[in-house]
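Let me give you the structure first, and then I'll get to my questions.
One chain of protein is taken out of this complex; the other chains stay put.
Let's turn to chain A:
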Amino acid sequence: MSVRLQREDFDVSAEVAALTAGRTDIGAVVNFIGICRAGPEDDRISAMTLDHYPEMAQAELERIEAEASERWPLQGVTVIHRHGRLVPGDNIVLVVTASMHRQAAFEAASFLMDYLKTRAPFWKKEERASGTGWVAAKDEDDAAAARWTTKKP
């Protein structure tokens, strides 16, 4: 289980290999990769800067990871979140979950992302031709996180 916050990019294959190396008990690995999008054609994003609260982001992601491990039988989890200035096409976040079976790996990855979006202290500021501004939180992210409080595996 590991959580990392970093400026630099990550290598998905290397992260999967690190989780599965030398093991024969893992039957399913799910990756989620969040990528910086350019947005609508008439008002494209030229770059975004990710602000974060480093000590709390690390602690909160570790708490979220611990909760996922309590809910699903996971053999490994890796969460990497980048910060600093990113441009469209850049990777932002990686979640890797490893389990014996696919359902646990899929669900845990989905849970981790839903909780990360609503609980991990990161904030995006977008640069567009029309100006620079902080991204507003979306209600659907709260709704996505709330479904895990009623639906348990």
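Worth pointing out:
In the analysis below, a residue touches a chain if its C-beta (ideal position, glycine included) is under 8 Å from a C-beta of that chain, and two chains touch if they have at least 3 such contacts; residues count from 1.
Assume contacts and distances are computed from a predicted model.
Choosing from "Molybdopterin converting factor subunit 1", "Peptide/nickel transport system ATP-binding protein", "L-lactate dehydrogenase complex protein LldE" or "Sodium:proton antiporter", the protein name stored in UniProt for the chain missing from the display reads "Molybdopterin converting factor subunit 1".
Between the chain not shown and the residues A:Val16, A:Leu50, A:Val77 or A:Ala104, the one that touches is A:Leu50. Think of the hidden chain as still there; on chain A it touches residues 34, 50-53, 55-57, 59-60, 81, 92-93, 113, 116-125, 134-137.
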